[in-house]
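Quick one: the structure is below, and I'll ask about it shortly.
Every protein chain but one is kept in place in this view of the complex.
Now for chain A:
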Amino acid sequence: MRVLRLTWRQRSARIALAVLAVVAVLAVAGGAFAPDDPLAQHPADMLQGPSAAHLLGTDYLGRDVLSRLIAGTGLSIAGALEAVAAAMLLGVIPGVASVWLGRTVEWTTQRAADTLMIMPFTVFAIAVVGALGNGMHQAMLALGVLFAPLYFRVTRAAALGLKQAQYVEAAELMGASRWWILRTHVWGKILPTIAVTTAQTVGQALLVVSSLTFLGLGVQPPAPTWGGMLASDLGYLAQQPWAPLIPGAAIMITVGALNLLADAIRDSGAPTADELGKPPRAEGTAPALVTEDREPLNSPETQGRSANRATPSEDPELPSEDHANAAATVARTHIEQPEEAEHRVTTG
């Protein structure tokens, strides 16, 4: 894929991928790298600073912090990925369906997404955990449900533009099945958008997972997670003021790498300077995606716009303006999203 190729060409992306590779290895095989048993308590050595025996010191029960950090990678990352996978499943499919399956589906899915968007993260997670029992999967499923509207909107925004592309309409007139159109013309183009969203969302999910374990939801002690370690370290600031920085750094580096990657993917998906030179794209289309929900899809204005769009969109292999628009939407969504997530977490 062109976008992925372009992404790989960027240095920031390569750095981000290297960091994520290390994180992935630790997540999968963390236990093998941990120098000590992450659960072994040595109460006599509690709250010790870094030493040869414990490179990052010990926690409030005398457990080796480095080992816990490494062993906690898996649970922290798995939790974030679980939430994102659930969100993708619940967001992408209805997102595409809302464009292709008629007005009833469109209306219903949109209202459902609206409803989910007003739910506060932490409160919802607590409620789900209360109803289904306190466990990692329940909490992550709850998070996934709340992340779903993001995917829904982004996917829908990307697909909506394609629906009226002339080559799609042409394919429809030629008798192509809905499924064939989705596979051939749509899927490949909304994928980069979803990739950008995913990179961002995993970062957010990691933070929210951390804050959930911080609240005692999801993973239960003594299993280590980054968020859980951060939370317990805060109780011993007098003894070890620097201790929260360690799990904090792990979270920050991972989220940072994901954000770098997301930026890189977005940049690669965005039109090049050369393409931006072409006049019809710059005006009108981006707002169209923002306001799309309120406009009748077959209004003359929209149709006029899709006629305008026809030229650059013709070749399905080229990054079309729809990508650019979707990416712009994603970027916009993301400017709001972290704030929202943070807001939601603090209100819990």
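One rule holds in what follows: a contact is a pair of C-beta atoms (placed from the backbone, for glycine too) under 8 Å apart; a residue touches a chain by one contact, two chains touch by 3 or more; residues count from 1.
The rule is short, and it goes like this: contacts and distances are computed from a predicted model.
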item: Undisplayed chain, where the name is taken from the UniProt record, one of "ABC transporter substrate-binding protein", "Trk system potassium uptake protein TrkH", "Membrane protein" or "acetyl-CoA C-acyltransferase"; value: "ABC transporter substrate-binding protein"
item: Per the touch definition above, residue among A:120, A:188 or A:256 touching the missing chain; value: A:120
item: Omitted-chain contact residue, chosen from A:4, A:19, A:61 or A:191; value: A:61
item: Which of A:232, A:254 or A:268 contacts the chain that the document leaves out; value: A:232
item: Sites on chain A contacted by the missing partner chain, in the whole complex; value: 39, 41, 43, 46, 60-62, 120, 123, 130, 134, 216, 220-222, 232, 234-239, 343, 346-347
